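Note that one protein chain is taken out, while the other chains of the complex remain in position.
On to subunit A.
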Amino acid sequence: MAGLELLSDQGYRIDGRRAGELRKIQARMGVFAQADGSAYIEQGNTKALAVVYGPHEIRGSRSRALPDRALVNCQYSSATFSTGERKRRPHGDRKSCEMGLQLRQTFEAAILTQLHPRSQIDIYVQVLQADGGTYAACVNAATLAVMDAGIPMRDFVCACSAGFVDGTALSDLSHVEEAAGGPQLALALLPASGQIALLEMDSRLHEDHLEQVLEAAAQAARDVHTLLDRVVRQHVQEASILLGD
């Protein structure tokens, strides 16, 4: 039995996309009333929910407060039913801690933290269904949630993953493509300035190809930006209609 063919000779991937195409993205802002900001995003079969509280006073130990900027606190969790196999995922396991740290780094780079010294911003992200690119979905959901909360940011943070198969870069990997074990790159971009908020890569990739994969991921992130921008504008429009009436 031969393994799956990730990219056919005709240039189609397993799910029928071409190399540079994203999965279908649907997003909504303001899904919860209690939280300061919230958003829900679907990237293909990957579904994530982000909730933002703050900026508010430092909770718990006051010594954690930073004198010149706000503390960004990120927590990641994924639902027991998020993958094919039902599995309990305790809080604070290695994977979710790492994801939390990555999200924190990403958002410290994007949020204008110096505007809220000695305060705290909480970002909680939960993955409801995982089908590859969880990090990207979390970042995109959290961006919308932070905006929903009205916290000033430098720019959108748009994230997308990319892989590399047979000399071609694939953007927005699905779970099947991730599981194949090739190189995998996650990129969080500030699209207006083109600055990179976070870049992470698994497994080996020759440096000659890095640029190609990076460009594919960046292009995908810019595409994500166009979509998120549309979602934000629509949300604002809806909100203004409600307020206006």
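In the analysis below, a contact is a pair of C-beta atoms (placed from the backbone, for glycine too) under 8 Å apart; a residue touches a chain by one contact, two chains touch by 3 or more; residues count from 1.
Everything below uses one rule, namely that contacts and distances are computed from a predicted model.
Hidden from the displayed complex is a chain whose UniProt protein name, among "Exosome complex exonuclease RRP44", "AP-4 complex subunit epsilon", "AP complex subunit sigma" or "Large ribosomal subunit protein uL15m", is "Exosome complex exonuclease RRP44".
For the options A:Gln10, A:Gln34 or A:Ser63, the residue in contact with the chain missing from this view is A:Gln10. The chain not shown here is touched by just one of A:Arg62, A:Arg94 or A:Arg204, and that residue is A:Arg204. Even with one chain removed from view, subunit A keeps its contact list with that chain: residues 1-2, 5, 8-10, 12, 14-18, 21-24, 44-45, 84-85, 131, 167, 174, 176, 204-206, 208.
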